[in-house]
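Only one protein chain is missing; all other protein chains are in place.
Moving on, here comes chain A:
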Amino acid sequence: MPAVPPSARRFWPTLRVASFGACAFPDGDAGGAPLNLPLLEQLSLMNVGISESSLHSMLAGCPALKSLVVTESIGSCSRIRIASRTLRSVAVQNSWGEIRLEQIIIGDAPCLERLLLFGDNFRKEMVISVVSAPKLEIFGQLPALCPRLEFGATIFQSTKPRVTNAWRRKYQNLISTLDIRLKKIVVTTYQGNKAHVNFANFFVLNARVLQSMVLEADVSHNNDRAWIERQNQLLQIENRASKAARFDFVFHFGWPRTLEYIWSDQVHDLSTADPFVGFDKWAKADAYDLIRNGPHQLQSGPAKSSGREESSGSSRRPSPLPFPKPSPAAAHPPSRGAMETISRGKKSNHGEDDRISRLPDAILEDIISLLPTKDGGRTQVLSSRWRPLWRSAPLNVDIHDWYLIPKQRLIRAGEISGILSSHLGPAGRRFSIPTAYLEENKSDPAATLDGWLRSPALDGLQELEFHYGFWSVHRKPPLPPSARRFSPTLRVASFGACSFQGSALQMPLLEQLSLKNVGISESSLHAMLAGCPALKSLMLTQSVGSCSRIRIVSRTLRSIGVHLQSFWGQIRLQQLIIEDAPCLERLLLFGEGFGEQMVILVVSAPKLKIFGQLPVQYPRLEFGATIFQGSSVVNSTMVMPSVKVLALTHANLSLDVVIDFMKCFPCLENLYIKINKEDSNNNNQQVSTHAL
């Protein structure tokens, strides 16, 4: 593990936020002087190499520390002791790799408000003991089995309710009548214990048209032939009902994270028949692959590896023959010169012929605008033929919010103005910039954005995506005035942490809309939606202004996604009423921030095909008289034959619940189940009753 570079030390006196990953802090740092970061407020330590004593002296050297995130392994520390009069938040994440940590002792933390645990790879022996934290407000998610938590004399050791999934006797009669149409079943976090074997075995033996069952098991079983062999025997794969079915055990390395833009793509990309293809992948996606290949690859499964890089969600790709171009024939008139006989037949030896440079400008410009931003710009150095093309090709500024890609220096915020001014326009195709660029101007991110959006290079912009950033989430600066001028041409829009004032935007061509942490009143939101007569997909992320109730009436909407995660601040949304949506095909739910009161009410959705991922417990969903409480069925009086794809998050892999769903959705074909070992909602409740 490489050491922290010496040059980083010069920042110690001024750092307010620091995140160190995979670096080592040698003992006796800088000749024995302890690390001293007097202003540091946020500290993240990810897989760092540090000794117990150095860690403690580092923490002691941060007298202003407000939040601490400790991720994965922390050097050789088996015990961390925290005593801080300033710390307000502590988070510990364990998900992979060897974990040495056995004990976290929060000795004295008078200001500690939140104690957050993520991941499920805590050691059996792990103990978190809180001696004194009088202000602790937020606490979770407690993993299902360990660690053990001690608050003074109150001790939590979570246990799972027992689910055995023993089905033979219970469903003896049902099996003969139930027509299982499932073709594909994916279970993540398959553990191969008795209950899981019983669950899978039910489908092995009874699903007659099954084509594929994918069981994602713990990485520790990777290459463990004996384990896989044993599982195959237990599942009685030999006796399967569907001889054509494939059974695969998969193992994933990487980060058990879902990245927000993949969620967005599932909502907005309507070209995929099943947005959960790659479900197991996005549950544990390798972030680097994600960036390199783009979300598209994840959606279309591992078979396709169309080396996409830097950006490019499929639906987010701007049009190659951009709107507005007069008529296709006028864009590429057949009479355009340099087009002798098209087929040079077999004569042309690809060794010498430069075919591409002979294409008409309009086509080359289309090709350039399909390239990632940097690749597009670089075409200017190919040859003098290419020099002028980029400047008049539709501008595609699409920069990812990801800094850690090896070898790829991102376009810097300071360079954006230069790009915009050197481009001629006026056919802006896409402008999407990292949140971090707007965060640079903490006090007035709207001014920064406004400056860029004024550029004539962006005239006629079709796709605009921005987020003012974390610091603006509470303040919500207004949408810059210059953004309004794009409303007649926008097809894709994603607004983040901004507020909407004045008259509602009228976006007649808008097809994809994402609203993330925006400030908007209920009536303004409804006016905005009414001003989007072509809207196909809508993503509501985190809080949506002061709206406690959103009512949707749209004859064009085909997809709605709601993503709520409570750590982003208070969620006011309590009711989403889909009143009239005759074209609605997918209803996607993400995150665990659905509160107890949250209700999604679908009055009529005759075309609903894809439905999920239903969180463990909330929200409550009502389709007419059919009611779901999280991922279980309360009442299924209304059978919904349109639903083909269902994704669930389960606390336990329960066959009873799945059979309920199959009764409710008799034509179900693809089923995805993610087992949420933490079962956060249950535990949070349990905690709140114990602790208060």
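Please note the rule applied: contacts are C-beta pairs under 8 Å (C-beta built on N, C-alpha and C of every residue); 3 or more make two chains touch, one makes a residue touch a chain; residues count from 1.
Here is the rule we use: contacts and distances are computed from a predicted model.
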Leaving aside the chains on screen, match the unshown one to its UniProt name from "ferroxidase", "SKP1-like protein", "Ribosome biogenesis protein ERB1" or "Protein PBN1". "SKP1-like protein"
Sole residue of A:71, A:379 or A:542 that reaches the chain not shown, by the stated touch rule: A:379
Contacting the left-out chain: of A:465, A:585, A:622 or A:669, that is A:585
Tell me which of A:371, A:507 or A:571 is the one touching the absent chain. A:371
Touch criterion as defined above, residue of A:387, A:442, A:474 or A:549 at the omitted chain: A:387
For the chain left out of this view, which of A:411, A:520, A:589 or A:621 touches it? A:411
Since one chain has been left out of the picture, which residues of chain A touch it in the full complex? 270-271, 273, 296, 300, 304, 306-310, 314-315, 317-321, 323, 327-329, 332, 334, 336, 339-345, 348, 350-357, 359-360, 363, 366-368, 370-387, 407-412, 415, 418-419, 422, 491, 511, 558, 583, 585, 607
